[in-house]
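With one protein chain removed, the remaining protein chains of the complex are shown where they sit.
Each chain carries a letter (A and B) given by its place in the written order, and its residues are counted from 1.
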Amino acid sequence: MLRWTLAKVLQTAAVLLIVSAASFSLLKLAPGDPVELMLGDDYSKESHQSLMIQLGLDRPLPEQYVDWLGRFVRGDWGTSFVSRTPIFQYAFVEALPVTLTLSAAALGLALLIGIPLGVLSAVRKDSAWDAAAAAFSLTGSAFPSFYLGILLIWIFGVAFGLFPTMGFVAPWQDFWGGAYHLVLPAITLSTPFMALIVRITRANLVEVLEQPYIAAARARGEPAWRITWVHGMRNVLMPLATIVGLQLGALLHGAVLTETVFSLPGVGRMITDAVLNREYMVVQAGVMMTGCLVIFTNLAVDLSYPVLDPRLRPR
Amino acid sequence: MTQQSARRTEPRGQSVLPLTHPREPLLSLVDISLARNGHSVLDRVSFDLGRGETLGLVGESGAGKSTIALVAMGLLRSPAVTLEGRMQFAGHENLLAEPEAGWATLRGRRIAMIFQDPASALNPCFTIGRQLGDPLRRLLGFDRAATRRRSIELLESAGLNDAEARLAAFPHELSGGMQQRVMIAIALACNPELLLADEPTSALDVTIQAQIMQLILSQVRARNASCIFVLHDLALASQVCDRIVVLYAGQVVEAGPTESVLRRSLHPYTNALKSCVIEFDTETLTPPEGGLPAIGAMPAGCRFAPRCSRATALCTSQTPPLRSLEGRDIACWHPG
Partner (left out) sequence: MAVRDLSGADRGVRLRAPTLLRFLAHQLAARPFFVIATAVSLAFLFAAIFAPWVAPYAPNFQDSDALMAPPSAAHWCGTDSFGQDLLSRVIFGTRYVFLIGFSSVVIGAAGGLAIGLAAGLTQGAVEWGLMRFVDAILALPSLIMAIAFISILGPGIDKVIYAVGFAMIGPFARTVRADVLQVRAQAFVEAAGLMGVDRLRIIWRHILPNVIFPLAVQATIRIAEAILVSSALSFLGLGVVPPAPDWGLMISEGRAFISIVPWISGVPGAALALLLISLSIVGDGVREQFDPKLRANR
């Protein structure tokens, strides 16, 4: 068990290194001279040279990489020349919580509605419910999320004026205000995810319910709701967790779009703005942060497998 | 094509044999007919079971034996299934007509089932203790301490040593034989009057088979319960069952005390089954030709007629009724 955990951690470390190397090369491959960008239009050759040495840009690449990595781990991510604030402050302290809040809300919504819908679909297989759920899951997966966001803005925000259509209010400062502002973005972000959860839950539960141990449980007189939710769903947890864990990347992908549509100051918006403003250091920080987030989540999911499936535990 | 619907209105008749025990039968199946998606699976199956009796349902794979067991547990209720007939059990006139609520009080407490493959009949995510304790807690209302004590008792009487440690184990950590012992313990936890054992040893090693059958028999007899064994092994049935019901393609062809039925079989199919049993001095094997008719293509008349050497025009046109002859029930136009 320990060996397996160590192997996983080692794998994760290797992947992190590769991602960091890729992020580092992002900056190096970006067009334009970073020093030029930082100095602005009017600069002298001496100031250019001295800034280069100061930034360590004259040293060999591997050395720069190590140096950068060291600084990154310590939280020194450079300074944004557009806003003049430390990028760490901007990205990690301000933008990340927004994205995480939005993602958590979307995830919660998707699970809260998706799982019961999937269960209903499985238990009442081939009924009208099942067909409706299948239609929803197909449409929800394929529907472009940014368009959905705009439609929601139009219907609920503009036409009926029910929900705010932009801006972010931190729920930890003002819970109801925050929640109110999160409704439309959370619905937008969670829809494709919800669709997937419905489909996965249904497929797995249908398979589980056909197993002999379910018939055996029924033969012991277990009430129907327990058969479904205790005996059945317990066996669905593992495949569900796998899929959910793997979908974090997709969630972040959607977050980029949702944040743009609803003007939420999250990581996605940060990266997009940075590309438009040619702020490559910010892009780099964003890419690195996103990569780390996904990698650590995958690790957490991997480590949770033995907990969810007793068959994977060491004898 | 088939002509089931025309036949179904006439009952084939209830068993008129004197039972081994003079009291009221514990279980009475009368004219059970089941169709799945319009195709006949069971056709007017009838038999009785007395208290303390062991009965063997014998036949080829696909003959409908497991289906009968599932019907007796009330587990075959779905839109695609049409079920007719009467099932008398535990004071209920016809359990089949009752809603799910009526069954809920019976399952696990008065009627229990052991499944064929213990590995897949135990939930892989729950410990043995949890699966064993559930019926005790829910059906008998035991508290935690009592549940634990009783669970250990049950496991030990099922032949598992180190029972306490087993409570915390998961099914995949046990061998096939141990898993089946656990299943038996769970099934008998609430001391049911009727136990259904669906091929309890088919998935186990030969060396374990005898032990498990012995265990089931001793446990059932100790509770003075009745047991229906679903078996395809005639030799095994001859050893453990008081009475035998031979099934072919969803119909009862011969039924009666094991001794009479096997010593002098009157139905050609029973004879064919007997000839398949390999004994110590068997020199030649003559397996019966052909196979069961396909579900959607049941022949009119006697369903065994296509494979029977004694078949006549009568056999292919009319289904023989179940009647009493020489101390057993038999459905054949040309018995003997």
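As a convention for this text, contacts are C-beta pairs under 8 Å (C-beta built on N, C-alpha and C of every residue); 3 or more make two chains touch, one makes a residue touch a chain.
Owing to the predicted nature of the structure, the values given are computational and were not obtained by experimental measurement.
Novice: List the shown chains that the missing chain touches in the full complex.
Specialist: The undisplayed chain, in the complete complex, is in contact with A.
Novice: I'm checking contacts with the chain that's been left out. Which of A:153, A:219, A:264 or A:308 qualifies?
Specialist: Of the candidates A:153, A:219, A:264 or A:308, A:153 is in touch with the missing chain.
Novice: Quick one: which of A:64, A:89, A:242 or A:260 touches the chain that's been left out?
Specialist: Only one of A:64, A:89, A:242 or A:260 touches the chain omitted from view, namely A:260.
Novice: Who touches the missing chain here, A:6, A:138, A:170 or A:224?
Specialist: In the complete complex, the chain left out is touched by residue A:138.
Novice: Hey, which of A:122, A:238 or A:271 is the one touching the hidden chain?
Specialist: Final answer for the missing-chain contact: A:271.
Novice: Can you list where chain A touches the absent chain?
Specialist: These residues of chain A touch the chain that is not shown: 11, 14-15, 18-19, 22, 26, 29-31, 138-139, 141-144, 146-147, 150-151, 153-154, 158, 249-250, 252-253, 256-257, 260-261, 268, 271-272, 274-276, 278, 280, 283, 286-287, 290-291, 294-295, 298.
In this text, only the chains that are shown with their structure count from here on.
Novice: How many angstrom between the C-alpha centroids of chain B and chain A?
Specialist: Measuring from centre to centre gives 54 Å for this pair.
Novice: Mind pulling up the chain B residues that touch chain A in the complex?
Specialist: 70, 73, 75, 100, 104-109, 112-113, 115-117, 120-126, 134-135, 138-139, 170, 172-173, 183, 186-187
Novice: Can you list the residues on chain A that touch chain B in the complex?
Specialist: 211-213, 215-224, 231, 234-235, 309-311, 313, 315
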